[in-house]
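Mind looking over this structure? Questions follow.
Only one protein chain is missing; all other protein chains are in place.
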Amino acid sequence: MSINWYKFSAPASFYGLAGRLAPWFAWAAALLTVVGLYLGFFVAPTDFQQGEAYRVIFIHVPAAWMSMFIYLVMAAWAAIGLAFNTRLSFMMARALAPTGAMFTFVALWTGAFWGKPMWGAWWVWDARLTSELILLFLYVGIMALWAAIDDPRRGDKAGALLALIGAINVPIIYFSVQWWNTLHQGSSIKPTGSSMDEVMLAGMLIMAFAAWFYTAAVAFVRVRRIILERERHTEWVKHVLESA
Amino acid sequence: MKSRHKKLLAIGLAVAGLGIIAALVLNAFQSNLVFFFSPTQVAAGEAPSGRAFRIGGLVESGSLKREADGLTVHFVVTDTAKTIPVTYKGILPDLFKEGKGTVAEGSLGTDGVFTATQVLAKHDENYMPPEAAHALEQAQKAQATVVQQ
Amino acid sequence: MNPHPVLSVHGLACARGDRTLFTDLGFELAGGELLMVQGGNGQGKTSLLRLLTGLSGPVAGEVRWRGEAIAKSREAFHRDMAYLAHANGIKEDLTPLENLRFQAGLAGRGFDTDAAEQALRKLGLARCLDLPARVLSFGQRRRVALAGLLIASALLWIMDEPLTGLDVRGVALVESLLREHLQRGGMVVMTTHQALTLDGASVRTLQVGRREDA
Amino acid sequence: MNPHPVLSVHGLACARGDRTLFTDLGFELAGGELLMVQGGNGQGKTSLLRLLTGLSGPVAGEVRWRGEAIAKSREAFHRDMAYLAHANGIKEDLTPLENLRFQAGLAGRGFDTDAAEQALRKLGLARCLDLPARVLSFGQRRRVALAGLLIASALLWIMDEPLTGLDVRGVALVESLLREHLQRGGMVVMTTHQALTLDGASVRTLQVGRREDA
Amino acid sequence: MMQWASWDAFWAMGGYGLYVWGSFAVTALAIVIEVILLRQSGRQTLARLKRLNKWETE
Amino acid sequence: MLGFLLTVIRRDLLLAARRRGDWLTAQFFFVMVVSLFPLGIGPEPELLKRIAPGVVWVAATLASLLSLSRLFADDHRDGSLEQMLLSPEPAVLLALGKAIAHWLIYGIPLLLVAPVLGIQFALPAEAIGVLVLSLAIGTPILSLLGAVGAALTLGLRGGGVLLTLLILPLYVPALIFGAGAVDAMLAGTGVEANLSLLGAFFMLSLLVAPWVSAAALRVSME
Partner (left out) sequence: MLGFLLTVIRRDLLLAARRRGDWLTAQFFFVMVVSLFPLGIGPEPELLKRIAPGVVWVAATLASLLSLSRLFADDHRDGSLEQMLLSPEPAVLLALGKAIAHWLIYGIPLLLVAPVLGIQFALPAEAIGVLVLSLAIGTPILSLLGAVGAALTLGLRGGGVLLTLLILPLYVPALIFGAGAVDAMLAGTGVEANLSLLGAFFMLSLLVAPWVSAAALRVSME
């Protein structure tokens, strides 16, 4: 049969689109990771003050950026869902959260592993570190709320409300190094330019793009699963299930 | 009350609330709220008395001295305006260097010497190869000599 | 009496969890009419009533009150409607009279103590006026909730199994209350699994849920 | 069949709070008999049933099972009795079948999966076997509890308003279950405010509470 | 190998091997776990939905 | 509108008065958690003084959170929440009224007990003053934010703990600034910065939280 089942609803067409895009994004992420790591480990020079330890930067900064960026995107999807009651937005929000939590964890972990040799402590309770920890708690709280509510529609909206209130934490994380004097360093990349060697900067940015593509790929795969679950009574999902 | 009036009232209250928030936050950032105190603040008596706190600043060049046991160190923390002598017994972080940033936790003795229980390194946001750093240093020195001349 | 339908429902669909309970349900109701929602266990009667009150939102379709979608004219609609749910909505620590007083306050209505007391007496709670609701039996609590409905003087009553727990006299009482309300031009949407005698009233029925399980 | 009364009650008195609900209540029940406890709302039917199960203790009097006070022969009595309370006693997170399995385990009975499944089907829950009880409607949950009663294969059933929430078919089903149970020599003590047709069964009635309020 | 005199030097990371490799290893682990979980739950979902749909059409 | 708000508050106050035991217990919990610390940590006065602000603030947080988990739960179970949402009055006022009532019932007594606990931990008088002041600004924040959490977790099993999980991260700033103010007082540095931020946080919650809780209540009713 050559019926185009995907024509009929937004989730249906997005299901197809996400399925087609995911592998491309995954490959892009892999490729960028290889390039980024090569630059980071074999081309980028040793740092004048931190020596080789600075190479944690190639994972710490991308992870820290993504942890905040994913939260913002998730909150934006949640807001759109609440405002226009679009099912797909909530599904996107749900698909993003686990990866956001994962990157938050990675940022915390790599930060701790970097802080021990450089600062002399695994952990201090300064504003940057504390607010990032709160970000992890927020991610976990939102996911726990989703898990606790059986009715998907209620769960969507409840989680979205929480995500929105928590969004205020993101600017706090970002600006904490300016507002308070922290042990964490200030921004190396400012609107006025960067205070990093070009090769180091290139490696870091490429790794950040890799993390971005990875996030997109994983979110696409996850949102496909969520769409199937939500739309399981529709004809097109039945068709997909039969052919799968 | 008509619903239009209600709406106006709500907006008015919201604006007033935001105004108060802004004022309070600004007020807070004008006061001190810090992870560590600078030597100037300590000199001005803003730091806690009779208890542990953190000081932060640069390690003054040429001030670092090690005792014979190899663990106890003395150095001076400066923010270019004021200075505080510090003693510390323990392992220093790798980034701890003269001329670089540090944050030390401990308490200020009556003799004005700060006894630290923990010393952390605070580095800046510059990342570059040593050659570049060296070149930069040279350039700065050259400039400094130019200015002096 | 308004010749136009006051409550109208168009193309309503309802899903609980991942199950669709009904689709494309529609009806109209004018003053003096009673709509009896029928259906076996689990067919979606309660779900329908909650959609009508606006407590939950439909997957598709619309409920209109005096021609306007209730989502838009929420305030006016809720001023005209009273809902007797499965849960009685009375506080266990308050006496029946206090319960009614706060209900009126929360609904933004005035409260007439005498009228409320009279309603409670009418429902056979004369001996319980001073007791906290906690010690009342199940049927007695249901009666307190009914008294609340009575003094709300709403145009539309939405009642989910009002007869649960009521004894034979209680059922007869509800029947006479319904008749009075309809005669005054009121409207009722209700469900029940028990038999109800409402001679002379204009009663319509609505079947919810296609398939008969069991 | 035992010609002697199996369940006998002597001079029972019950007080809730500071109110005496009944005093000197007595009856006897033999195999194959059904006792219908009657009374208006708040007359003390539920309180009486809980006394019979031994969950609460009487102010005066005694409940005897095979001639022995149930306070003394608790274990034997509870082996022979099943109680359907107002609350269904099913866990929302378990499927109907799992619910029945644990009920059996907790009652120290063996469990036959096939028999349990058959009971559930008999009660019209064929389509709900894999669903957690949470998503079932009120009437469907009541049916799960009834299935539990069925497979308990107890001699004495004590049922508090078993018909609440059941639709017409459900009521008919319960009637036939009751008839079967009585024919097998079982005994039933129950309450209900609804009409019940039990032709041919030996039904006795007991009025609880003297004064009729309301 | 413009940066490193030998592989040993590479793994030692100027004495910071534990910290650098500890960071990268845990990151890799986190990503691998996420991918595995994603695949697993995807497969489970598919199987479950198939079962449910089959059972419902019966 | 104001009448509705007042009715909501009066109703909760009356219910609390009918259940005085509940209320006393919540206060007792607070006192007890604080008193547990000297038992767990040992009776060293200097140490106790150092940790007093943190302990009192953490205990106040936990005590409020425990009572918050029942903010809407009782009304939900007996069906009266449904009825209140069917009122023609806006749900924001309902949420606000509930939060205010909660603070009046559970927040204010904390303020009254706190000085006694401060004395127990050998806090000087000015520090006790700052402690009470910081609690006076901080506990309403918890009532407001907690109302959001209580509405979100309404009817969920294990709601109480889930509520904590959701609300604590949001509440952390209040805890830091509040305990920080007392600490600053003890350390002899200025308390103003901490208290200003606490006040700003309070205003922010007051502006945002009632709307979110109202929305959450409607969502939970679906």
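The first chain written gets the first letter, and so on, giving A, B, C, D, E and F; residue counts start at 1 in each chain.
Here, a contact is a pair of C-beta atoms (placed from the backbone, for glycine too) under 8 Å apart; a residue touches a chain by one contact, two chains touch by 3 or more.
Predicted model, so just to flag it, every value in this text is computed and none were measured.
**Student:** Of the listed residues A:Tyr15, A:Phe48, A:Phe90 or A:Phe137, which contacts the missing chain in the full complex?
**Tutor:** A:Phe137
**Student:** Of F:Leu96, F:Leu117, F:Leu144 or F:Ala179, which residue touches the hidden chain?
**Tutor:** That would be F:Ala179, which touches the missing chain.
**Student:** One chain is left out of this view; which of D:Thr46, D:Gln103 or D:Thr164 touches it in the full complex?
**Tutor:** Of these options, the touching residue for the absent chain is D:Gln103.
**Student:** Just name the one of D:Thr53, D:Gln140, D:Thr164 or D:Thr192 that touches the chain not displayed here.
**Tutor:** D:Thr53
**Student:** For the chain left out of this view, which of D:Ala69, D:Ala85, D:Ala115 or D:Leu196 touches it?
**Tutor:** Spelled out, the listed residue whose C-beta touches the missing chain is D:Ala85.
**Student:** Which parts of chain A are in contact with the chain that was left out?
**Tutor:** 123-126, 130, 133, 137, 140, 144, 147-148
**Student:** Touching the absent chain: which residues on chain F qualify?
**Tutor:** Against the missing chain, chain F presents residues 19, 21-22, 25-26, 28-29, 32-33, 36-37, 39-42, 47, 50-51, 53-55, 57-58, 61-62, 66-67, 69-70, 74, 157-158, 160-162, 164-165, 168, 172, 175-176, 179, 183.
**Student:** Residue by residue, what part of chain D touches the chain that was omitted?
**Tutor:** The missing chain touches chain D at positions 53-57, 74-76, 78-79, 81, 83, 85-94, 98, 102-103, 105-108, 132.
In the analysis below, only the chains that are shown with their structure count from here on.
**Student:** Going by C-alpha centres, which chain is most central here?
**Tutor:** Minimum centroid-to-centroid distance belongs to F.
**Student:** Indicate the whole-number Å distance between the mean C-alpha point of chain C and the mean C-alpha point of chain E.
**Tutor:** Their C-alpha centroids are separated by 56 Å.
**Student:** Between chain D and chain F, what's the gap in Å when you average each chain's C-alpha atoms?
**Tutor:** Comparing mean C-alpha positions, chain F is 46 Å from chain D.
**Student:** Residues of chain B that contact two or more other chains, please.
**Tutor:** 29, 33
**Student:** Multi-chain contacts in chain A: which residues touch at least two other chains?
**Tutor:** Residue numbers touching two or more other chains: 45-46, 51, 53, 117, 150-151, 232.
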